[in-house]
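All protein chains but one are shown in place.
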Amino acid sequence: MQINRRDFMKLLGGSLAGLAVGSAAGAIMKIPKSMEPVLYSGPRKETWKMTACTMCPGGCSLKIRLIDNLPIQAFGNPLSPVNEGGICSMGIASVARLYHPERLTGPMKNINGKFVSISYDEAYKILKDNLSKIINTNKQDDIFIVAQTESRLRSEMFKKFSEVTGIKNLVIDNFKANTSKIYKKAAGEKPDFIDFDKCDYLLNFGSQIMEVSENPLYFTRKIIEHRSKGFKLAAVQPKLTPSISKADDWIPVLPAAYGDFALGIAYVLLRDEQYDKAFVEKYFTGFNDFKQFILDNYYPDKVQELTGVSSDKVLEVGRAFEKASAPAAYFDESLLYNSNGTLNAMAVIALNALKGFQGYGNIKENLIQSILEKENKDNEEISFADFRERLAGSKPIEALIISDSNFVFNNTNKEDLKKQLSKIPFIVSFSSFVDETTANAHLIIPDHDDFEKFDLLVDESMGMPTATLLQPVVDHYYNTVDTGDVLISLMKDLKSSTKIPYETYNDYIKQIANKIYSTHQGILMDQNKPTVIEKGLRKIGWQTESYSSFDDFWDGIQDAGGWWNPFADKISYNPKVNFDSTFSKENLKQKKLFASLPNKKLRLNIFKKNLDYKGSMSIFPVLVEQFGSRWQTFYKLWAEINPDTAGKYSLRERSIVFLRTDKGKFPVVLVYNPSVMPGNIDIPFGLGHTNFGDNCGANPLDYSDDVFDKASGMPSFSETLIDLDSASSLTAQVMTGGMKVTGTQNRSIYA
Amino acid sequence: MNGHQFVDEDEVLFKPIYETSKSFYALAAVLIAVFLFGVVMYIRQFMFGLGETGMNEPVTWGFYIISFVFFIGISHAGTLISAILRLSKAEWRRPITRMAEVITGIVLLIGGIHPIIDLGRPDRILHIFERGRLQSPLLWDMTSITAYFTASTIYLYLPLIPDIALLRDRGGKFHKLYEILSWGYQGTERQKHVLEKAINILMVMVIPIAISVHTVISWIFSMTLQPGWHSTIFGPYFVVGAIFSGIAALIIVMIIFRKVFHFEDYLKNIHFNYLGTLLLVMSLLWFYFTFAEYLTTFYGHEPPEMRVFLYKFIGGYAPFFWAMVACNFIIPVIFLSNKKLKTIPGILISSIAVVIGMWLERLIIVVPSLANPRLPYPTGIYVPSLTEISLLAAATSAFILGFMGFSKLFPLISIWEIKEGREESVKMVSERLNEYLPSKGHIRKEMI
Partner (left out) sequence: MPRYGMVIDLNKCNQCEACITACKLENNVQIVSKENAEMGRAMFWMKMLDTNYEGSYPDVRAENVPALCMQCDEPSCIKVCPVRATFKRDDGIVAQIYPQCIGCRYCMANCPYTAKVFNWFKDEQPVENEKCNNIDVSVRPKGVVEKCTFCIHRLQIAKEKAKAEKREIREEDYQPACAEVCASKAIYFGDLDDPHSKVSKAMHDYRKFTLQEDLGTKPKVYYLSAKSE
């Protein structure tokens, strides 16, 4: 297999050299000036390099196609067990980011509201001086770091930085971290993976499991594969997202009422005495109080009132959940985007606990976990909520370090945040683009593009440790610096007493790789799908490695795209759960959210689409175009509405309406969708940037009430009431650009 | 002979050639301006691409194809009517035929150019000759239109020869041109005989060509799988529509020239009365075809067909559809079937209505079918852009300009035929009538 593939690539490169003439010239001529000589005389040699995608938490391995060492296309790495050659739209589009005209070409300094280009040394000096000034006066608590990185090693680097410099206020806004924070509270640690081999019923709470989740491509494959074996997927969420339309059951629940539904299911389990008694006795602290509380408060009729799901349906789902041999109730960060976020998540964990977390599993001797734990000495990071609180409070923040997080765009109180940020005397951002958040910075030291740096994406959500390598497919074009390197230099300069065991971030990655190598576990990704015999031989101690030294291993990991350990043993996940007083009357005095709607008001339910992850879409023209293409609403915000609701307000399909909230009004194209909850208006999130990339459409969060989950700080996506203003037909005509698109009324494709 | 002193009994027919009023120049200037604006817009379209129009996906054909079908339809006025009237020896045809034939010539040229305007790559037009596929209805179309154009221009030219000879004999302006064009026609018996023979051959030939042209144009649509287009009735339906719009256009032209050039002596009420009756008949025939077409669609009730049907009847194109029905059926029937209303203004109103209605009919045929494709794909209303509207205006002004130019070169009414009619018709007709009528008083012996 290995030899074949290499041969294949060489051959492909050779044969392509001849083919790629003519049509290529126009396309290739417009690359950076420094590359032009290569282009005019280049042999048009095709090469392929493996790297990884960090556009979403999934961490898929990418296969990049380079012509004369310039990347032009991205595909999924067929060797990777994570995505097995598949890839999503974001990964495919990601190459364009490298060439984006708005990408920062070097460090920038904000002088009177304008960004001026400066040298790296100067920028670094400003950064170092500013930080050391604060640290030397022992005011580390006035420095905040907000880092959004899907790479766990990179967040480890931030943790290390915070540990060394003593800056305790570190917010890691990371998909997996956000979930594990909740688990940490209730169960100590997060389960490693959903055990698809055992699990026969997955009750999915709000997660876009097949679109943007912990490991969407793997989940997609597994769900499809196991469905033929009796596996059932039920989705509890207000919006029938495209991938959920393939679920076996869809339970539309009122926005923000997930937790009530989970407890409703818990009621059925408790009432039927079908919960895992052994587990509960052993691990569930305060079970009896919990049981009593649920039995008293979450009977199906009550749940129907709270969630909008009929009591019959609650019973039906409850029975399905209790009958399943290894059910799993699943949630991820998406569940947190409402004011009850953490409570809802707790309820889901409690539901799992009643069934003994049977659908989940842990990895025995989790290598990655142990490596990471050795690195990180239990440094508790704070949540975004704490940061929000501090920003809004009276105690000033002296300095703010932002890495990749565009929280101004991703939050409901954009204007407030901007105002609060303007009070901070020093903000440094490591973003590659002047996004809405970075626009407030005083200093920008742009990071390399993902295709210009090293990283290792470690993950165990597949039930086996994997490490996908992110490697530079191209030397960095511009005067950018890896943020990891900046952090390492800072650590050295700010705390010269501490010994840092690595010089650069690349060193760090290499050291981690070396640790993986030295365990002699697992295999490279090119040995995809080990056979049963191989697995057996492994168990009794045989080694089938294709490498003999670390250098070999390192070369191999670069060629194959990563390492994984398919031989890892699975153990069941048996955490001690303790909800303290989470489930008590006082604590659950939730707002009765929209159980009944005020007259003439509708609910604004913002949903996320798979082409966008936390507002990153706008720099990819191909994704922005595709965003509304299925509804023929190009570069415009659309709103999906149930035809019955629309009928009540006599709103015609494809008409332009203004949605009015307390914060203002914005136009949308109305699209009929019978799967939208009556009373809801579903609006996609992702458009409406003001600072970078494509600025079309509107950001519905800008018009939403400033409601957020108090525990995690995540903004609520679905708790704003709106009024409808129907625009005059003339405005509608102008806004639709002359073409009035009328929808199709349920045409059958089979006709 | 000195032309200007020569006074003919039909002097009024020569007048437009020699006398030009100021308002003529003013109108010509306006029309040329409109035309040139259209040309500029086309050059823009040529440079930037067809995106300058309002066409889109799935409505990939718009004004240009509508104009193409419409103008080619109008062209039927002419030749077909004149040929049929000539063939049936209708004596009242004499002052009409020339104008009818001129319409054909001009309009065919305008209509024939529209598919080229509609091309995305007009620079590659020669590909049709280099690698044309005869299986494509577009190629049939090209063939039949060029054949029709050739035939109808010759058919226009031949009866023009004696008149050109008259003009040549009068001398004066364009003397050289007339000399060349008249081919030495002197009006000898032999020349007359040959000319008449040629005209007779052509008028027989022109009828099938004319019918084939519009049938083939309808086939462009009906050979496709589009709902609303794929119909066997389309051939005759288009031909009827074409003759219908042709007559209407002819009436309008006649009424205008009658007024402007004072042809009241030649174009009398009886002509309009006859043509009006013909228009009424065509209107009824058109309605019959339309009714048959939509009734079968409705009873077939195939979902894709019904989408187009409903789109026309109650959907986005309903205003145009019902306007078309009003223009093509209700207005003509009201005006033409009522003696009190069947006056020249009444006939003019119904003719204008018919021309507008037939343009709408082409719109109704082309756009709704494309806007409602078979697959679940969003439908769209087509809104023409300035480029398309100005090109339609340019085409219309080119038509008027063509007529104005013609009127300055050649007589608009066939002088020699009028003369011939005056001299021979009465005799010929009475002879002919005597042939038809049963003889009076004589009882044949065999019958007893």
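Labels A and B are assigned to the chains in the order they are written; within every chain, residues are numbered from 1.
In this section, a contact is a pair of C-beta atoms (placed from the backbone, for glycine too) under 8 Å apart; a residue touches a chain by one contact, two chains touch by 3 or more.
Keep in mind the model is a prediction, meaning the values are calculated, not measured.
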Looking at B:I84, B:I128, B:A147 or B:I233, which makes contact with the chain not pictured? B:I128
From B:L138, B:I207 or B:A393, residue that would touch the chain that is not displayed: B:L138
Could you tell me which of B:G120, B:G300, B:P345 or B:G405 touches the chain that is not displayed? B:G120
For the chain not shown, which residue from A:L611, A:A639, A:I656 or A:A698 touches it across the whole complex? A:L611
Which chain A residues would touch the chain omitted from the figure, given the whole complex? 8, 11-12, 14-16, 18-20, 22-24, 26-28, 30-31, 44, 67, 71-73, 75-76, 83-89, 91-93, 95-101, 210-211, 216-217, 220-221, 224, 240, 242-243, 245-246, 250-252, 610-611, 619, 621-623, 625-626, 629-630, 632, 634-636, 642, 644, 673-678, 696, 736-739, 741, 743-744, 746-751
Applying the definition given at the start, please give the residues of chain B touching the unseen chain. 48-51, 54-61, 115, 118-122, 124-125, 127-128, 131-133, 135-139, 142, 220, 223-226, 370, 373-378, 380
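The working rule: only the chains that are shown with their structure count from here on.
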So the centre of each chain is just the mean of its C-alpha atoms; given that, what is the distance between chain A and chain B in Å? 67
